[in-house]
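Missing here: one protein chain of the complex. Every other protein chain is in place.
Note that the chains take the letters A, B, C, D and E in the order they are written out, and that residue 1 is the start of every chain.
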Amino acid sequence: MFLSDLTWPAVEAYLQHKDGIIIPIGSTEQHGPTGAIGTDAMLAEMIARQVGDLTQAMVGPVLSIGIAEHHMAFPGTLSLRPTTLIALITDYIASLAHHGFRHFYFVNGHGGNIATLRAAFSEIQSKQRQSAVDYHICCTFINWYDVEGVVALRRKYYGEREGRHATPSEIAVVQYLRSDLIHSEPLPPPVPYQGEIQGAKDFREKYPDGRIAAYSSMANPEQGKVLFDTAVKGIVKQVNQFFVG
Amino acid sequence: MFLSDLTWPAVEAYLQHKDGIIIPIGSTEQHGPTGAIGTDAMLAEMIARQVGDLTQAMVGPVLSIGIAEHHMAFPGTLSLRPTTLIALITDYIASLAHHGFRHFYFVNGHGGNIATLRAAFSEIQSKQRQSAVDYHICCTFINWYDVEGVVALRRKYYGEREGRHATPSEIAVVQYLRSDLIHSEPLPPPVPYQGEIQGAKDFREKYPDGRIAAYSSMANPEQGKVLFDTAVKGIVKQVNQFFVG
Amino acid sequence: MFLSDLTWPAVEAYLQHKDGIIIPIGSTEQHGPTGAIGTDAMLAEMIARQVGDLTQAMVGPVLSIGIAEHHMAFPGTLSLRPTTLIALITDYIASLAHHGFRHFYFVNGHGGNIATLRAAFSEIQSKQRQSAVDYHICCTFINWYDVEGVVALRRKYYGEREGRHATPSEIAVVQYLRSDLIHSEPLPPPVPYQGEIQGAKDFREKYPDGRIAAYSSMANPEQGKVLFDTAVKGIVKQVNQFFVG
Amino acid sequence: MFLSDLTWPAVEAYLQHKDGIIIPIGSTEQHGPTGAIGTDAMLAEMIARQVGDLTQAMVGPVLSIGIAEHHMAFPGTLSLRPTTLIALITDYIASLAHHGFRHFYFVNGHGGNIATLRAAFSEIQSKQRQSAVDYHICCTFINWYDVEGVVALRRKYYGEREGRHATPSEIAVVQYLRSDLIHSEPLPPPVPYQGEIQGAKDFREKYPDGRIAAYSSMANPEQGKVLFDTAVKGIVKQVNQFFVG
Amino acid sequence: MFLSDLTWPAVEAYLQHKDGIIIPIGSTEQHGPTGAIGTDAMLAEMIARQVGDLTQAMVGPVLSIGIAEHHMAFPGTLSLRPTTLIALITDYIASLAHHGFRHFYFVNGHGGNIATLRAAFSEIQSKQRQSAVDYHICCTFINWYDVEGVVALRRKYYGEREGRHATPSEIAVVQYLRSDLIHSEPLPPPVPYQGEIQGAKDFREKYPDGRIAAYSSMANPEQGKVLFDTAVKGIVKQVNQFFVG
Partner (left out) sequence: MFLSDLTWPAVEAYLQHKDGIIIPIGSTEQHGPTGAIGTDAMLAEMIARQVGDLTQAMVGPVLSIGIAEHHMAFPGTLSLRPTTLIALITDYIASLAHHGFRHFYFVNGHGGNIATLRAAFSEIQSKQRQSAVDYHICCTFINWYDVEGVVALRRKYYGEREGRHATPSEIAVVQYLRSDLIHSEPLPPPVPYQGEIQGAKDFREKYPDGRIAAYSSMANPEQGKVLFDTAVKGIVKQVNQFFVG
């Protein structure tokens, strides 16, 4: 049930017996020489939708721009100030809460969003306290790549070569979902992990092609399918628990 | 050329000879008893992409949540505070400007966004002036339904029955693009236009099913196709002019 | 009834049977080589006061600085960031709403303010929704130069020579209201309209003396009086309707 | 030289040999049973203009709404949040600084504005430091009623009966400047000063007619003239020093 | 009773019969060649704690960074934007008000904070009014160096040599409280007061060692003790009155 595809009477009907919604959030940022800039947003959105289909839960429109300041030395990357994303999430949730939604489950596709997501949840709670709103909402999120089974698969398929950015696992899922985006040219080994990054310039100097220790070219759509299905399965279970909580 | 589908080297290559980008902006709001909540965002995005294909211009990710406070009495509607949307557009453009983009052409699908789009452009100019940024950017927008040929078609197809919200023209284009979203049930005549609306409650009291004077059920996908093609054609011409400007 | 001239008991008495207020909003920006920088604010204020006198409606203090980023290459122009003007209008209305005012009718003297005015109205509605304020307010605005009869007069008096900025019609009304501000030196023909402006620098390069296609020197105080009276008359009718709405 | 009355070439000419401007700031708030709500704004504006005439200095448009939260239990009072007024002053000064103004002299009519004025000056300095703007500006303000000679006159004319709000001195100056606003009805003695006020409700409970220890009805226009002339004279001297500083 | 040292049940017990709290606020800024950068924060905190001990009143954690833009040309100085400090004080008080505190008494150690403290109090009141919070709070502050007996002592001990920044009185109290911070090297006479300062650069140019007309080296810990005790005694009396108010 994708909110954007429904009519308002359908949403009204949904709210008569449910109050949960799944919200995908990704990023629009470089993913190495062969990865799509929209990787994180695509994955969050597609996984969220599939989970929504399997759980009969509502799925909201994707937040496709996240916190990607570190990637800003690579053309095409978009990044919000954290305060902007906090405002955006606040308004998104406030709109839904106005209609009666009470459980908000974010499917996140980008590690850089985690801090701001958490900060946004605190901001919303502070704001509600200070403005004496009388309803109570529950917010949580999951990173699709941290789902238990997915972690195991990533280790099994790629081991150390999974790396930290433009990973073969995320590239693989995109290949499964979007065969038009498969780049099959071979890539040289990536630069190994160099420790904490300090800003966008430092990132590009350390990792000139955008990959961090990740053998993106190990990706294939078959593994992508298994990763996708495993992520969906794991999240379905959690969503079902969260929405009755 | 959809930014999200590209790799960063592809964007870097693009920027060596072009500096324009098309940005679709829509809304997530009720569109009457048969219209999809995501109508405005879908149309902006699909038209923008088609224009991008025909002009070889870059297309950025859609801003799918807009200013829809008036529709907030209908479940499913999402609305941003104008200050939030201003911050969002500011960061979006600042990211792209950092990479070298200079011409920003918004394809807008929702009348309620116009004021905040214009305000955002002023805010960006003020901010650049106050922070002494040294580059100059150009921003503009078009409402797809105001393209010359489209206006003529809307009048020809629906006359007065086009109405003002959940119009048969926008429903028709969705039907053309998304046959899975066609609702063919007949609808009673809509409430005629009642003058300026004062807030969400007033809207729903005056127009209980969400349509304003619009005979949504006159829509059909064939007319949708003509409307879509006409909008695209008109915008292609404008984009080509704007990007050389 | 000008709020600033009244005592608080007089306002308290007014609120016992009325809840409407007229608020003039203008701009402080260049108006060509002979136009006063305060033109837009003066006109909005004087028209609003006259309307207030004729309708026995309260008139608030003028907001004399607006959104004039485009004019910032001409010395003397003042411009607010749209977010600042939104905050200002929000506080202005919140103060009045606290006392019991419910109908807010803005008389606007500057096209550049329109977008931010609309955005401010949405912002106020969002804020009220998010903070669960329990009263309902109605906001609207009119541009004095768009009043029906005024449009006709502008066309009749100046035709194409009315132009787009520093127009003879606005200069004429200032001449009628402030004979001390009449500049009678002849002016060369203005630069014709060159299409959309991109920022302050572009404005001054295209229109070096600040006029856009406007034959400011056609203005005379006699026509100014007719324009003024016609604007007032048109607005009186609208205010009367709005305040009972 | 009132900025709003000038043309932009006149401002440009002024800036070729001067860089100072006088900015009046007042408040729109109750002034007891006989005082005009706009008292503070009128006085600041009229004094500033007279000073401008005598010093050939530029005078900007009045900021007529200030910080008057304490007065909000009296209908007609308008009050800004301090953060709004800070933003407004920041934009006002940034606009003028863009044109080349460097010395900003505020004539203040309301004690409640002092804190926010000072905060605004700090905010502007912080902002300039953080954004690496390369010019240096000087800001100061005076409260007209604190001018040396004015203090002496207030003591001489009214002694203890001057009080603290809706004082006979401010009422007197309004009477001198605006004979149409003279209320000559006698008033009972005011409530004496009761110590620090805690919010708007507390104010009205302690001082039901809005006056604080002030015998407003002692005011007369003759004393108003002397007060006005003395304030102007004192400020002229200070402005002349400040603008060469 | 220092809040940070207590357990939450102890605070809960306190709130059953009291609702007042003392909040120290200082600054982290240069205090001349021999004064500690933390002087203002230390003094505010130590005085507040001693007052808390004597009055059995709760004392909150110190706000040690204030508004010190003028001192920013001296390394080690920290300064907040006034809008940041307003937000900080707002959240601090809102947290305490949520628990039931209603009387907030700030002990201030830095003149530069006064304006923003007052602005923060207004901001809080505006915010409460606009969000319809139903409780009423009382806020006030004292500058420890303005306590009646302290003013007399400063005059008696140092006369004109007290000066305006890095004064012997504040240095003396630090010497009394922190003998490890005594610098006994002799200092040349300070630069005399030069009139209003315009920004950080101007400050350092006028007063190269950071002192303004202050003979810091006159300080001794014995006088520091008398000053401290006198400040505490004066504030104890005021706190007792304020908390029953």
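In this text, a contact is a pair of C-beta atoms (placed from the backbone, for glycine too) under 8 Å apart; a residue touches a chain by one contact, two chains touch by 3 or more.
Bear in mind the structure is a predicted one, so any value in this text is a computation, not a measurement.
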Interface partners of the hidden chain - shown chains only, full complex considered: A, B, D, E
Touching residue (missing chain; options E:Gln50, E:Thr77, E:Gln128 or E:Ser169): E:Thr77
Per the touch definition above, residue among A:Pro82, A:Gly210 or A:Gly234 touching the missing chain: A:Pro82
Missing-chain contacts mapped onto chain B: 91, 94, 98, 127, 131-134
Residue ranges of chain D at the interface with the undisplayed chain: 126, 129-132
Contacts of chain A with the absent chain, listed as residue ranges: 67, 69, 72, 79-83, 86, 112, 114-120, 122-123, 125-127, 129, 136-140, 196, 198-202, 245
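Keep this in mind: only the chains that are shown with their structure count from here on.
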Chain A and chain C, separation of their C-alpha mean positions in angstrom: 46
Residues of chain E whose C-beta touches two or more other chains: 126-127, 129, 131-132
Chain-chain contacts as defined at top: A-B, A-C, A-E, B-C, B-D, C-D, C-E, D-E
